[in-house]
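Notes for the one structure printed next.
Only one protein chain is missing from this complex, and each of the others stays in its spot.
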Amino acid sequence: MTLLSVRGVTKRYGGLVAVNNVSFDVAAGELVGLIGPNGSGKTTLLNILSGLADPDAGEILLDGKPCQGLTPEKLAHRGMMRMFQLTRVFRRMNVIDNLLVAGRALGLKPGEALDRARSLISELRLDAVAALDAGQLSGGQMKLLEFGVCFMVPPRIALLDEPFAAVHPTMKEIMGGFIRSRHENGQTFLLVSHDMPVVVELCPRAICMNAGAVVIDAPTRAVLADARVIEAYLGGQAA
Amino acid sequence: MTTQSPPPSRASAQLSNTKTTVEFRVALAAMAIVALLPLGVGNAYWLGVLIVSMYFAILAGGWNLLAGYAGQFSLAPATFAMIGAYTTGLLNHYYGVPPLLGIVAAIVVSGLVGLLLGRAVLRLAGPYLALTTLSFAEIMRLVAANSIDITRGDLGLGVAGLLDSRVGWYYLFLGALTVLLVLFYLLLRSKAGLFLQAIRDDEVAARRAGVDVVFWKTAAFALSAAASGFAGALYAHFAELVTPELGLIAQTGLILSMVVIGGMGTLAGPIIAAFLVYVLSEWLRDVGGYQLVVFAALVVIFARFFREGLWGLAMAAVRRWRQA
Partner (left out) sequence: MSGIDVDLAVNGLITGLFYALMAIGLSLIFGILKIVNFAHGEFYMVGAYAYTLIALALGVPVWVALPLAFVVGAALGWLTERTLMRPLYAGYTSWGLMRDEYAVIVTFGLSLFLINLVDKVIGPYAYRGPPLVETSRIVLGPVLISGHRLLAAGIAIAVIAITAALIKWSFWGQQIRAVSQNRLGASLAGIDTAKASAIVFMLSGGLAAFAGALLSPVINASPDVGVFPAIKSYIIVVLGGMGSVPGAIIASLALGVIESFGAVYLSYQYRDAFGLILLMLFLLFRPQGLFGEKGREV
C-alpha cells in the first residue's frame, strides 16, 4: 500500500532548479534511504515534504490525499514528521517538557503524554538528564531528544535528515537500534544520510539524487553499484 | 527526577509544572502580605504608592506572559494601558457609561487591538518586532496627544471616580491582581504554557511538533494587551484622569525593568519586583533620588549576568541552603 507518493515535484530558486521533477512512492512500513552528494536537493525535498517550502510544480500525496503546500503544523497533525539535520529542540525547557509539547500539540491527554514521555526517555536512555534543560544536553543527547519529540505520537512517516552526522558512536548505536525496532513494528521512514554503511545496513531500498533529479531508485546494493551514482559522488567531489 | 521507570500517576503528572506551582504559591503568599499591609499603613500616601505598585504589577505580569514566556518582545505594554484608560475614559466622559461597564469595554477593546497587532506582526521577530511595536506605541501616543478635540491632549481627560475609600481601591487593585495571577497560573500549567515556551525557544521546532503557532502567538498578544488594558482602565478611574503620558516609552521602560529585575519567564518574579521597584523608588526619592539610575543599572547587570533575575538568585540561594 502506497503511503507517500511524490509526483513530479519541482522547486526553483532563481535560475537554479533545486529539485527537478522528482517522483517516487514509499509504501507503508518501508525504510527508504535518500542519498546523493551535497547540493543534490535532498534537504530541499525534505523541506517541501515537511511544509517549510512550497513546490513550484508537482503533487505530494499522503495516504492518497494531496498535502503539498500545507503548513508544517498541519503536516505534523497528518503524520508527516521531520527531523532536522541541525538539531532543533526547545533549549530552555527541560527534557520532559520538550516531549510534552509534541504530545499535547498532537492531541494526547496530559496523563497519556506523560506516560509516553517517560517510556521514550528510558528507551532513549535520557533518564539521567530528564530534569535538565535541553540546552544543557550534549549534541548527541539533543539528537536523541529530537527523536523522542518526533515519536511522541508515532508519525505516518518520519523524515530523518542526516540523523547520524557528527554523533558519538554510542549515540549512533542507540539511534540505529531505535530506528530498527520501530521499523520492525511497521514504522515508515525516509532517511537522508551520507553514511553509506548505515544506509546499507538499515535501508533495503535507496533513492539517489543528483543535481535535483532522481538518478536511480532501486535496492540499496544495486544503487551503490550503479555507475551513475559513483559518478554523481565523484563528480560532486571534483566540482 | 527518578531514573527507574515509575508507575505514572496523577501526582507525577504535575512534575514538570512544579516550578510554576512553587512560583504561584510564593506569589500568593506575597499577595497575602500585601493584603495585610493596610492594617499597618494608615498613611494615604503610602497606600497610593502601593496601589500604583499593583498597577505596575499587573502590567509587568501581562508583559512577562508575552515577552518572558512566549518570547515576543513587544515594546508596547504601556500603550495598551493607555488604550484601556482612554476606552473607559472616553465612554465615561462623552456617554456617561458607568466605570464598571467601561472597564469591561477597556479589556475587550485593548484585547482586540492586541489581537490585531499580534496578527500584523506574526512574521516579525527580534529587532524587527521591537521596532514595529515601538512605532505602534509612538503612533498611538501621538494620536492621543494630538486629538485635542476629543482627548483634550496633554491636559488630560477628566474621568469619574469609582470608590471613595482609598482602602477600597487598594483591595480592588489587589483583587484584580490576584485574579490575573490565578488566570496566568492556570494558563501556564495547561498545555498553553508548554506551547508558549516552545514558540519562544524555537518557532520552527514548535510548528514541526504540531503547535498552532499563529493561534498561540496571537492569543499571547491579545491576553497580554487585555491585562494591560484592564490595569489602565482601573488606573483611569482611580486617578480620575487619563493622559497620553500613560503610554510613554519611559513607562514601558519601567515595566521592562521590573520584569527583568524580577526574572523573565517566572510567574512570581516580575510581580514581586514591581512592588520592590516602585515602593523603593518612592522611598528613596527623599534620599538623593538615584533610584532610577540604580534600577536601570540593575536591568543591564541582570540581563548580562543573572538572566533569571532576583527570582533566579533566590532559588539558587534556597538550593544552596538545602544542600548545606
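Letters A and B mark the chains as written, and numbering starts fresh at 1 in each.
In this section, a contact is a pair of C-beta atoms (placed from the backbone, for glycine too) under 8 Å apart; a residue touches a chain by one contact, two chains touch by 3 or more.
Just so we're clear, the structure is a prediction, and the values are computed from it rather than from any experiment.
Novice: Would you mind spotting which of B:L131, B:L155, B:V179 or B:A317 touches the chain that isn't drawn?
Specialist: Hidden-chain contact among the options goes to B:L131.
Novice: Taking the full complex into account, find the residue in B:L100, B:I139 or B:V318 that is in contact with the omitted chain.
Specialist: B:I139
Novice: Of A:R92, A:K143 or A:R182, which one is in contact with the hidden chain?
Specialist: A:R92
Novice: If the hidden chain were put back, which residues of chain B would touch it?
Specialist: Considering the whole complex, chain B reaches the absent chain at 67, 71, 73, 75, 120-121, 123-128, 130-132, 134-136, 138-139, 142-143, 146, 203, 249-250, 253, 256-257, 260, 264, 289-290, 292-293, 295-297, 299-300, 303-307.
As a working rule, only the chains that are shown with their structure count from here on.
Novice: Between chain A and chain B, what is the gap in Å from one C-alpha centre to the other?
Specialist: That pair's centroid distance is 41 Å.
Novice: Which residues of chain B touch chain A in the complex?
Specialist: 1, 3, 5-6, 8, 10, 12-13, 15-16, 191, 194-195, 197-198, 200-202, 204-213, 265
Novice: For a test of understanding, state which residues of chain A touch chain B in their complex under the given definition.
Specialist: Against chain B, the touching part of chain A is residues 50-52, 71-73, 76-77, 81-82, 84, 88-94, 96-97, 100-102, 104-106, 110-111, 114-115, 118-119, 122, 127-128, 130-131, 149, 152.
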